[in-house]
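Let's look at subunit A:
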Amino acid sequence: MSNSNIDRRDFLRVLGISGAAATLAGCGNTSIESGAELVESYVQPEDFVVPGVGVFYASTCTQCGSGCGIMGRVREGRLLKLEGNPKSGISGGKICGLGQAGVQVHYNPDRLTTPMMREGETLKPVSWDKAMAVLTARLGSSSALSGDQIAVLTGEISGHQKVLLGLLLESFNSTNHVVYDALSPTIGRAACKAVLGVEQPVLQIDKARLILSFGNDFLGAGPSPVHMAAQYARFRKAPRGTLIQIEPRMTLTGANADRWYAIIPGTEGVFALGLAHSLLQHQEYAHAVSADIAEALKQYDKDTVSEITGVHADALSHIAGMLWERSPNLVLSGPAAEGHAHGFDNAAAILLLNLILDNRGKTLQGQASHPFPQLTPITGSTGALTRLNQAVTAGKCQALVVIGSNPVFTAPTFVPFANNLSKVPFKVAFVTQLDETARQCDLVLPLLSPMEDFGTHVAGYQPAGVDLMIQQPLMERLYPETRGLGDILLDLLKQRKPDAYKAFPDYYAYIKTAVTKAKPVFRTTSSDDNFWEDALRNGVLHLDGPPAALETHAAAVKVDKPRSVVTDVHYPFYFVPSVKADLRDGRHANLPWLQESPDPLTTIVWDSWVEIHPTTAAEMQIREGDILEVQSATGSVMAKAYLFPGIQPDTVSMPLGQGHTAYGRYADGMGVNTFKIFDPVFDEHTGELALYATRVIIKKTGEHANVVKDEGPTALQQGRKLVVTMAADQAQLAKEISRVTQ
Partner candidate 1 sequence: MGKVHTLALFNNFEEAVRAIQELKGAHLPGFRIDDVVIKSPIDHPELSEMLGKRPVYVQLFTLAGAVLGGSVGFTLIASAQANFLLQIRGGRPVVPIPPDMVLTYELFILFGVLMTMLGCFIAWKLPGNRSTLYNTSISVDKIGILVRADPLVIPKINEIFARHQPLQIMGEHGR
Partner candidate 2 sequence: MIHTTDESDIEIERRFVPKAKDINEDIAWAQINKDVLRSMERPRLMYWVIFLASLALFSVGVYCEVYQYRNGLGAADLENPQVWGLYIATFIFWIGMSHSGTLLSAILHIMHADWRKPIYRFAEAMTTFSLMTAGLFVLVHLGRVWQFYYVVAYPNERWTWPNFNSPLVWDATAIGTYLTSSIVFLYFGMIPDLAICRDNAKGFRKKFYWFLSAGWQGTDRQWANFRVAYMTLACFLIPLAVSVHSIVASDFAVSQQPGWHITSFPPYFVAGALYSGCAAIITLFIILRYVFRFEAYMTMPILDKTCRLTFAIAMVWTYLNLIEYASAWYGNDEYAKQALIFRATGTYAPYWWAMNFLGSIVPFVLVFKSLRNHLPTMMVVSLLLNVGMWLERFMIITPTLAHGYYPWTWTGDWWPNWVQIGIVAGSFGWFSMLFMLFCKIFPAVSMYEVKEMVYHRFMASKARA
């Protein structure tokens, strides 16, 4: 594993490979041949470039916002595989399936290879000159747009791209950077901020002896799943921690729990307050909260709580007992608890338990403060899109730049963003592959893939200290007609403010200058060039920093009279969307590996499905594979039924991310888009869309189709000793050999 120590850009320029791109190993040639193929031949490669030997380059994964350090294995100029970068504190040398599939973003057969411009109804390919001319005419030096007239819509974005976007908007006297995340953590972050004083505390999972999680899928689609998984692995080593999960639909984390409880969706807060009430019976916790809260909590006796939440009353006292017994512990709230009209209150109530149990500083910490706040990511929200939608509807927006966001696909029906887009005179999208939103734009510019571009990233979740993640090209660009986002933004900025940016011939120069300028912060004595080379070689610039202290605001927790969830006669079922760790909000549905990677719990691939509890299914005479219509107040979708025991019986669940209509061959026509049946329910505190508050009715269509899954006709072991379970008190984990150490 030799890492590069040269100027990456020069390396790619002088490599001059022939023959490599044309050969497809193993395919076709099955006999001794002479003169049929070309030899890999170089002009002037660096010494470490040896044909037949793979070289690893460090970079940063951009598949989600976790900012994992990765290494790309490059051979004969081709990027072959991604691995975790051991130097990255976040990934620790590991990588998830989603990260692996990053190469398929790069090699995707449906990638956009030339700029496209709208001609009437369709997009037609145009040259870069033409495209840039159109772009600069609208957004260049002559542009008269200002303020709210221009908007930039992105997904979660950090690093110098975020900086350049901000600078570009600034040149228009605008701050209209709309960050939209269909699966936004806004509610939870707001609750954290209110209760603990920070938006995103650092979870010390490995230090906890007991974790009580209310629908927090930290092993699946959490904020930093690879890091959390490593923490989880340590948590499971001696002394082994216990995980209790309470949620309406079993997540991947729930599937790994020692004890899993089904709860009526939206009642997690009630349960948490019930626990709080129970805990306050213990002397040592009695003074953790103010007297009036303690008084109010008395309404949450275990029978009331049990009746409201649907969880057995004994469970409440049992969990409370365990929380009391096993310290330090950690109580987590997750999207399933937060995505309700009173989601903020739920999350706050759950966080209150941490205050009572005094987990602050033990298993919960604040993040170290980042030396470059301008590089840290902005958390996306759906509220941002709603506001943009209002501006667009009002006709205020004259130009819209869309980067890494697909609101046409993810916006719920009551945010008719797709229809309103036509009211914007100039819409430009920067994409690697055409998606539903890009297809509605006037100009689409093809970007370099993350494997071809430079960049810097800052993760939203910084487990220890702070990291500045460096992204560098892992191979030469595949398509000459693609450009990096940074380069395009820099070009526009040069148009707007020629003087300020003339020192930077391109984005590479900009980023190199910017990073080397930050050298003093990292307290190194090496030269600028060495510093930059080290940064590239390691893929990460790390800075240790003390964790920020957490505050205590128990008063932020609203303790009302216990409210049960109102049932709806027209829509009797709770609808719980499930977020797949690899498809997320659907942006990765174009990657074949992820489509074929079975959903861990149902083993279904390439599809959407409706999870329904077997007893409910039996009552309704639904068999697996029956096609059901799931109808909410705003829309309906049809999918195959899958009988799933890990779900609250009055709840049905469907995965998000499928149902694309214009996102390439691997995504189109697979499953249905469940974003389109969300009810317009918003969190009362933050105004954020409540994703878990939709109610639906289920109708049988009478049709039937086989569920495409890996599982066979039985999900039982049939007496075979396949997976064996041992009671924790029997296992002598401490005596085992493990590379994972505390």
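Here is the rule we go by: a contact is a pair of C-beta atoms (placed from the backbone, for glycine too) under 8 Å apart; a residue touches a chain by one contact, two chains touch by 3 or more; residues count from 1.
Selection rule: all candidates are chains of the complex that A comes from, given by their letters.
As the structure is a computational prediction, the values presented were derived from the model and not from experiment.
K.L.:
Among 1 or 2, all from the same complex, single out the one that touches subunit A.
P.N.:
Among 1 or 2, contact with subunit A goes to 2.
K.L.:
Mind listing the subunit A positions that touch candidate 2 in their complex?
P.N.:
Touching candidate 2 from subunit A are residues 711-714, 716-720, 722.
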